[in-house]
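One chain of protein is taken out of this complex; the other chains stay put.
Coming up: subunit A.
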Amino acid sequence: MNILLKQNLPRYICQQQCYLSTSPIVHSWFVKLTNVTQVNTEAAVPKHTRKRNYPLTYEQRQFPKLIGHTKTWNTFNTSNLRDGKRKAEIVSDDLFLRQFIYGTWHSLFVSELIIKRRHNMVILSGLVTRSIHPRRMYFLIGYTEEILSALLKTPVKMEIQTVENKEDVIFTYW
């Protein structure tokens, strides 16, 4: 992360900005990278585009450093509490679920998939655009629920909300 150091000089002299890089990649003892693109990038933090037209949803605009402050996680389970079970399996199941939904619901989800686990049930939520007829949507819902239950051997339920189109969830352009 680049920190701007403002020196305590009076304003009429110039404000020199000192860029001290705190990127873990640069300071790591084990991974020595020097090329600019790899060193100056950070996960899930996009750089401003020249035309400032890269769309970001509200969730994407809250960068990962805000997780736990103004942003929560996208999965809710108790595996990380004390005596929590099946940490690894839950993480891998989550990855699988996200990929499955991404592939089955073609360009329909406009938000991240929210995965909630209650007892042994898995509840999937998210925002979906209204680009297909409700009949097709219910077909997808029935299909997804049945096949995911059979794969994970737990009851899977979907609770989705619909949104008119993708533009409704765009928060800013970056």
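List of remarks:
Rule of thumb we're sticking to: contacts are C-beta pairs under 8 Å (C-beta built on N, C-alpha and C of every residue); 3 or more make two chains touch, one makes a residue touch a chain; residues count from 1.
Keep in mind that, in the parts below, contacts and distances are computed from a predicted model.
Looking at the choices "VPS35 endosomal protein-sorting factor-like", "Guanine nucleotide-binding protein subunit beta-5", "ER membrane protein complex subunit 2" or "Small ribosomal subunit protein mS39", the name in the UniProt record of the chain not drawn here is "Small ribosomal subunit protein mS39". Touch with the chain omitted from the figure is made, among A:Val31, A:Leu95 or A:Leu151, by A:Leu151.
In the complete complex, the hidden chain is touched by one of A:Ile115, A:Leu140 or A:Val169, namely A:Leu140.
Listed here are the subunit A residues that touch the chain not shown: 89, 120, 130, 134-147, 149-154, 158-162.
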